[in-house]
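Of the protein chains in this complex, all but one are displayed in their positions.
Take a look at chain A:
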Amino acid sequence: MRDIAVVGFAQTPCVRETDGTTNGVEMLVPIFHEVLGGLGLTKTDIGFWCSGSSDYLAGRAFSFVSAVDAIGAFPPIAESHVEMDAAWALYEAWVKLLCGEVDTALVYGFGKSSAGQLRRVMAMQLDPYLVTPLWPDTLGLAGIQARMGIENGLWDERAMAAVAAQSRRNALSNPLAQLSGEVDADDLLELPYVVDPLRRHDCAPITDGAATVVLAAGDRARELCERPAWITGFEHRTDSPSFGTRDLTTSPSAVAAGKAAGADGVQVAELHAPFTHQEILLRQALGLGDDVTVNPSGGVLAGNPMFSAGLARIGEAARRIHDGTASKVLGHATSGPLLQQNLVCVMEGRE
């Protein structure tokens, strides 16, 4: 197998609302320049482009085609798209590199969540026959899962508030975070429920943003990056979409993806957990002990740009390899309702 590494990462600030269009071009142009400029590359050096976004989020058809304008696709490029978080676009690009077709790939995700009503838009990912017609909202569903864990003794509201407080504290070192600061978990518990048993701090904020990651194979990666984040395990798994069938207090697909990707021994994990209880659940599912630094960026509770937040987790984790602060890291992404689909990317630095 070819060795493939994350060599570059850039993301926009996480903000509540941008002025830009829903096709993402205004967010993508600067981060393409940043990531390619940082590597000394131009667009013609990229062998494959792959993106993740959602037309339902954008409220328009083929928004990802308009987004290609941000690349300047002339001469014509090799390009693909997934209607999922761009972490799955990264997986597609990784497979493309594994096949030896190209040596470099640029992956990006974007979303302007503020354009619509995110809680309702997300109902479009549910079973269209028996569930979407009821318009269940993301907070309502997550609230059921959170309560099941609370009543089964797996976590409690204080532990959830502690996750939020830690996220905000970690985000103090992340200039692109939307929410950061010193907050006390006990103070958070004084706040009212938004959707009982969830308080505002338990839910990731609504965020506009975009992110991009550059992959390179073998010697090309070594040329481009002093300390490439070599991908040693990259797996995704899925659970039944019928969430009334699942045990919602765990995530078999996260357990399976973590095991297959070789999550043991990671020093840093960036988890895509849009709700505080899901971070606790994922720590358990991925077997991350107290010695693992989780979400040093603040994670998605500090900024949750839809369709790029998972990709950004992998980029954030890779950065700890690039800067030499860790030698084995994990980036996680989720998709679907209540952690239905989970992707784990394990990366290592080599001396």
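One rule holds for everything that comes next: contacts are C-beta pairs under 8 Å (C-beta built on N, C-alpha and C of every residue); 3 or more make two chains touch, one makes a residue touch a chain; residues count from 1.
What we mean here is this: contacts and distances are computed from a predicted model.
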item: Undepicted complex member, UniProt protein name, chosen from "ABC transporter permease", "Gas vesicle protein GvpS", "DNA-binding protein" or "YCII-related domain-containing protein"; value: "DNA-binding protein"
item: Listed residues A:136, A:258 or A:315, member touching the removed chain; value: A:136
item: Among A:204, A:248, A:261 or A:321, residue touching the chain not depicted; value: A:248
item: Selected from A:13, A:116, A:218 or A:262 as touching the chain missing from the view; value: A:116
item: Residue of A:29, A:185 or A:292 in touch with the missing chain, whole complex considered; value: A:29
item: For chain A, residues in touch with the removed chain; value: 19-23, 25-26, 29, 32, 43, 56, 59-60, 68-74, 114-117, 119-121, 123-124, 128-137, 139-148, 151, 193, 195-198, 240, 242-245, 248
